[in-house]
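Shown below is the structure under consideration.
The complex is shown incomplete by one protein chain, all other protein chains being positioned as in the whole.
Then we have chain A:
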Amino acid sequence: MLLSRIDKPGWIFLGVLALACLVVPALNLMTAPGSALHVPTYAVSLMGKYLAYAILALSLDLVWGYCGILSLGHGAFFALGGYAMGMYLMRQIGPRGVYGNPILPDFMVFLNYKSLPWYWHGFDWFPFAAVMVLLVPGILAFVFGWLAFRSRVTGVYLSIITQAMTFALMLAFFRNDMGLGGNNGLTDFKDILGFNVQAQGTRVALFVLTALALALAYLVARFMTTSAFGKVLIAIRDAESRTRFLGYRTAHYKALAFTVSAMMAGVAGALYVPQVGIINPSEFAPANSIEAVIWVAVGGRGTLVGAALGAVLVNYAKTLLTGAMPDAWLFALGALFVVVTLFLPKGILGTLTERLGSRRAKARLPGPKPGDIPPALAEEGRGS
């Protein structure tokens, strides 16, 4: 039975998401703007942004928490998905741009483009753009992962070259010749599927969609990691050579997990862009990808729910702190990196479940379930 694969934190997580899908739109649409219960529209978009980050964190946890691949370039997949969505939104502007060109986006008119570059074709059609949101990050991740895992680039080396990848993409997207808006990126969006992006209803709908996507991403990741396939992933994380000697083609497993994870990150980016209204090359910055890693570490790697929780918590703290004390944010973020790695290696959720588990174990004394290797124990063998 598929549903039996969802553990207790998972049910709580899905319940919270379902509740958010009901309560947030209700409090936004059905209460008067002055009322104490009213959730302003900007806050709905802000929460939607957090949830998009949560999808990114979840995708990263899938590869880092379960497969031991620390990708420092997941921001690239996120941004690529975002760009695919951004291209669709740009084409929807039509003749409403500053220059009123029905085909070419404003920045192309400005840069004297005569016709649409070939890779822009098709993006005016939503299903095509939606497929590209999955395909572009997916193909990049597959090619990159297949090359890297086949030549057994692991651990730190992999982290460094994923970082180099996102850095190279950032430099590339900053170029005006790329035909993707250069420095300024893509912005000034008007419609999505015929609905005004700025409208209250659209924003609420985008929030609900993001929450649903997060739930779906969680289910996919959960089923992947609890299946036989997931067991092999965990085996690779804990002792890759041994798994290889047992006859598993570890590179294939890793490449597949990496590709699925990149596609999730792409979806996260595609949901993020219409809610914040802009996508530019700074999304590729290596610092962004590293920040996503800390969300996972804070929430607890290898727990899925924890990753999403970490993303929301850290970003909420960021919003609060950058508003109240802008100077303190980097201190706090830096300290978070140090404190979490030193004192909370299992993250918030990992530590919580461990505490609860050990208390219950004392009460009932059942043996540990087979295959339920706590990440910490597994760590000793791997050393990464």
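Rule of thumb we're sticking to: contacts are C-beta pairs under 8 Å (C-beta built on N, C-alpha and C of every residue); 3 or more make two chains touch, one makes a residue touch a chain; residues count from 1.
What we mean here is this: contacts and distances are computed from a predicted model.
S.K.: Considering only the chain that is not displayed, what protein name does its UniProt record carry among "Cytochrome c", "Urea ABC transporter permease subunit UrtB", "Carbon monoxide dehydrogenase" or "Glutamyl-tRNA(Gln) amidotransferase subunit A"?
M.R.: According to UniProt, the chain not displayed is called "Urea ABC transporter permease subunit UrtB".
S.K.: Which listed residue, A:Ala172, A:Ala199, A:Leu216 or A:Ala361, touches the chain dropped from view?
M.R.: Once the missing chain is taken into account, the touching residue is A:Ala172.
S.K.: For the chain left out of this view, which of A:Val98, A:Leu147 or A:Leu193 touches it?
M.R.: Selected residue, touching the omitted chain: A:Leu147.
S.K.: Could you tell me which of A:Ile103, A:Ala239, A:Val276 or A:Leu352 touches the chain that is not displayed?
M.R.: Counting the whole complex, the residue in contact with the absent chain is A:Ala239.
S.K.: Using the definition of touch stated at the top, determine which of A:Trp11, A:Tyr157 or A:Tyr316 touches the missing chain.
M.R.: Of the candidates A:Trp11, A:Tyr157 or A:Tyr316, A:Tyr157 is in touch with the missing chain.
S.K.: Residues of chain A in contact with the chain that isn't shown?
M.R.: Its contact residues with the unshown chain are 70, 144, 147-148, 150-157, 159-161, 163-165, 167-168, 171-172, 174-175, 239-241, 286-287, 290, 293-294, 297, 327, 330-331, 333-338, 340-342, 345, 379, 381-384.
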